[in-house]
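For this view, one protein chain was removed and the others were kept in their places.
We call the chains A, B and C, going by the order they appear; numbering starts again at 1 in every chain.
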Amino acid sequence: MNTLTVGIIGAGRIGKVHANTILTQLPHIKIKYIADTWAGAKKYVESLNGLHFTQNIDDIFNDKEIEAVLICSSTDTHVEYIIKAANAKKHIFCEKPVDHDLNRIILAKEAVELNGVKFQIGFNRRFDHNFLAVKKAIDTHQIGDVRFINITSRDPEAPPIEYVKVSGGMFMDMTIHDFDMARFLAGSEVKEVYAKGVVMVDKAIGDAGDIDSAAIILTFENGSIGIINNCREASYGYDQRVEVFGSKGSVEIKNDTISSAIISTKNGVVAEKPLHFFMQRYTQSYKDEMIQFIESIQNNTETKTNIIDGLKSVEIAKAAVLSYKENRVVKL
Amino acid sequence: MNTLTVGIIGAGRIGKVHANTILTQLPHIKIKYIADTWAGAKKYVESLNGLHFTQNIDDIFNDKEIEAVLICSSTDTHVEYIIKAANAKKHIFCEKPVDHDLNRIILAKEAVELNGVKFQIGFNRRFDHNFLAVKKAIDTHQIGDVRFINITSRDPEAPPIEYVKVSGGMFMDMTIHDFDMARFLAGSEVKEVYAKGVVMVDKAIGDAGDIDSAAIILTFENGSIGIINNCREASYGYDQRVEVFGSKGSVEIKNDTISSAIISTKNGVVAEKPLHFFMQRYTQSYKDEMIQFIESIQNNTETKTNIIDGLKSVEIAKAAVLSYKENRVVKL
Amino acid sequence: MNTLTVGIIGAGRIGKVHANTILTQLPHIKIKYIADTWAGAKKYVESLNGLHFTQNIDDIFNDKEIEAVLICSSTDTHVEYIIKAANAKKHIFCEKPVDHDLNRIILAKEAVELNGVKFQIGFNRRFDHNFLAVKKAIDTHQIGDVRFINITSRDPEAPPIEYVKVSGGMFMDMTIHDFDMARFLAGSEVKEVYAKGVVMVDKAIGDAGDIDSAAIILTFENGSIGIINNCREASYGYDQRVEVFGSKGSVEIKNDTISSAIISTKNGVVAEKPLHFFMQRYTQSYKDEMIQFIESIQNNTETKTNIIDGLKSVEIAKAAVLSYKENRVVKL
Partner (left out) sequence: MNTLTVGIIGAGRIGKVHANTILTQLPHIKIKYIADTWAGAKKYVESLNGLHFTQNIDDIFNDKEIEAVLICSSTDTHVEYIIKAANAKKHIFCEKPVDHDLNRIILAKEAVELNGVKFQIGFNRRFDHNFLAVKKAIDTHQIGDVRFINITSRDPEAPPIEYVKVSGGMFMDMTIHDFDMARFLAGSEVKEVYAKGVVMVDKAIGDAGDIDSAAIILTFENGSIGIINNCREASYGYDQRVEVFGSKGSVEIKNDTISSAIISTKNGVVAEKPLHFFMQRYTQSYKDEMIQFIESIQNNTETKTNIIDGLKSVEIAKAAVLSYKENRVVKL
């Protein structure tokens, strides 16, 4: 594999995730810059051997050596950076969601298409070993026609209330992964949503105008039905499971654990809890999505998650918000 | 335990289940009569050593020796027999549903209360070892406040279309068990239902005006939410699982199997399929509900499932039918 | 099934097990007498509705109505009662071990054969759903030629030291079930034993000249090898598992539990412990061995466990004792 030179925009949590993955595990990707409009990020970037920091994001777009950008900044900046990167003929990896506004996403989409650059959105779960096994079982017709997709997706603990306030809401911030997964597994588009959103974990989240738990029913054009169960807090860890039930059978995946150890004592038969932190749970998928992004660029193939996936997931999230607010079914 | 003399009304499938359980495993219950308006049932009854058959149901109500009746006849006859049995001061075990009409159920309820007889409805799953373990985990506060009750309930195969036509519809016939289970586990009453009903298994079921699959969201008065996933057909067997997720943890049960054997070969690691037939899966619960019915009579204690349970489950089923027909949330 | 009239000899623990199984679950077996040389057993027997007690064991052999006897008395009396029962033309169910003396077992065997009565030894595990699933996997060639039979067999707690002293030793009392199971699964006879016996649980057991734990390697004539791991105490319950590894795969069984419930909290993911008590674990097998015993009599078919099985298991147990005492391989 040839080396690919990239620039990372945004040195927040997910930017650091990608930087760390690349530096420790992907010797074939060279990070030239990490850019952040916040000057305080400089210290972090310069602690990484030989990486350049810039507060001027345009430095990345203007650098001829940079072949691809990873957009890990706040959601409201995504579309601007996508358009600039596309116009600078740089391939784009962008975190989810693309934007909260469908029209703006369409602008981004047009810039990407016009410039013929690769675009991959960070739905990392599509690259996860367990979810891929489910997809494979479906695609190899082992379970027949998909009838129900049951997704359990619960965070280990609710985010800080400050984060909640700028998150775009639970459906846009958290469930968006599940909406994408449901589409991925259904192989079809959502035509109707019913979302029951509630506050069960923390009243402060409700006071901030958001919800922290939900039960959602998605109806797909091909007739299959998605059922999503979300909660911002699960005492036992990060709960990420799916069962897909089809005409010929079902496939289900369980949570990953640090080991397969089972300890039996007079107090019970105790297995490991699910991996607690999303980073730990999805470490490999963050690496694999990056590897596939490079391969798409170097082999000139389609990315596994594209801007349509970014668009559709936001569309569903918005319908879900409307559904829960008005407590009614919403057609797309 | 003293002997209890009973009469069974109805020699169809479920009547035979109870007769068989009693004859082979409950020596302390004496079946005096099995009554059925269909003369053809005589042959079956007389094949059972020493049991009397009658086509005249009133023979049972008029027999002074009979202390309790098991009503296993078609749903439309339940209320009439309940009232007659109650007036004859006989304790009553009645199969689900009590009736499809809420007003008629109230009449039955009044007769039961007026005559002070015991009434138990055949929600046998409440007596099942797995569901009881879930209930116990909740009641002992192991999982904290209940947030979501996720019920997976799938039959191994769709019933004959003739049965579908007289079944009262999937929600009244099959899901009614799940509605009762959700109430039992929530410890609260349903205040709102959204039911997405679809035909996925057999077009003929749709032609008969029924559905064969559903995703249902129940909202309880105490704030917990039930999610039910039904299908009339599961290729791998009878799929009866539940997960209850609470503020302090979750409890889940898996399907029972004939053995715990796991066979590993080059073709995979293969475990036993779920028990296929409801009779096999719930054998012990049919026995245990009968034992508890006798105990309620002999110790003069409350039955574990009463006529309110019969009433409420029908109320939810009717709301679910309306919800799926109009594709909207229905308040109770 | 026609009724079979039996007499039970011995009202100790296992005699009560069989009596209880028959009275509550096998209406087709009529117990006429329970005999015990200890007068104190009278009270127990007469508490059972309508059963006769006798202190004179011969009353059973002399009663023309009795078709079969269940010998549940102490081991040293087995051979005497087998011979008397056989001569009285009564079919025989005898608890394990037949005797500790091989020559005496041969005498019993001759009496059984001479009188043409059925003989079944109480190796109840052969009738257990899990062990039968293992046997079936082998017999249907799913795992190919058997290479290793790994048996884990641990009691929940050590028996009282008084019991240990009269038990005949752990190999004869406890491991004998595993020796029989190994033979059953290997489909071959043991030709060589190495037994490492140790005292790990209770020094008093060692002081009484016995051991409480062991690792045993059995070599079968057909080349397969059995590995048995025993302990008189397992903090988490009755541990009864087996894995059979063959040329085409393996089959393994796990412990049975009261339910399939799994509770996940911040403290871990906790499943039910194995059923603690042998009676609870093997309830169904005690019933099934009795049903098959009756069927053998009524259909005049071979019993599933015969006196050869009784003889061979004792032979292996004696070789194991010698092996552990001399810490060397013993040929049979």
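The criterion applied here is as follows: a residue touches a chain if its C-beta (ideal position, glycine included) is under 8 Å from a C-beta of that chain, and two chains touch if they have at least 3 such contacts.
Remember, it's a predicted structure, so these values are computed and weren't measured experimentally.
Engineer: For the full complex, which residue in C:T3, C:Q280 or C:N327 touches the chain that was left out?
Structural biologist: C:N327
Engineer: Please pick, from A:I34, A:V134 or A:A234, the residue that touches the omitted chain in the full complex.
Structural biologist: Answering carefully, the residue with contact to the hidden chain is A:V134.
Engineer: Out of C:N150, C:Q292 or C:N306, which touches the unshown chain?
Structural biologist: C:N150
Engineer: Going by the touch rule given at the top, which residues of chain A touch the chain that is not shown?
Structural biologist: Here the touching residues of chain A are 23-25, 27, 129-130, 132-134, 137, 142-143, 248-256, 258-266, 272.
Engineer: Where does chain B touch the missing chain, residue by residue?
Structural biologist: These residues of chain B touch the chain that is not shown: 235-236, 264-266, 268-274.
Engineer: Name every residue on chain C in touch with the hidden partner chain.
Structural biologist: Given the touch definition above, chain C has residues 144, 147-148, 150, 152, 154, 194, 196, 198, 200-201, 213, 215, 217, 219, 223, 225, 227, 229, 231, 233-236, 239, 243, 245, 247-250, 327-329 touching the missing chain.
Simple rule for what comes next: only the chains that are shown with their structure count from here on.
Engineer: Starting from the Cα centroid of chain A, hunt down the chain whose centroid lies farthest away.
Structural biologist: So the chain farthest away from chain A turns out to be C.
Engineer: Given that chain A and chain C are copies of one sequence and touch, is their interface built from the same residue numbers on both sides (over half shared) or different ones?
Structural biologist: Interface between chain A and chain C is built from largely the same residues.
Engineer: Averaged over CA atoms, how far is the centre of chain A from the centre of chain B? Could you give it in whole Å?
Structural biologist: Inter-chain centre distance comes to 42 Å.
Engineer: Nearest whole angstrom, what separates the Cα centre of chain A from the Cα centre of chain C?
Structural biologist: That gives a centre separation of 58 Å.
Engineer: Residue numbers in chain A touching 2 or more other chains?
Structural biologist: Only 235-236 qualify.
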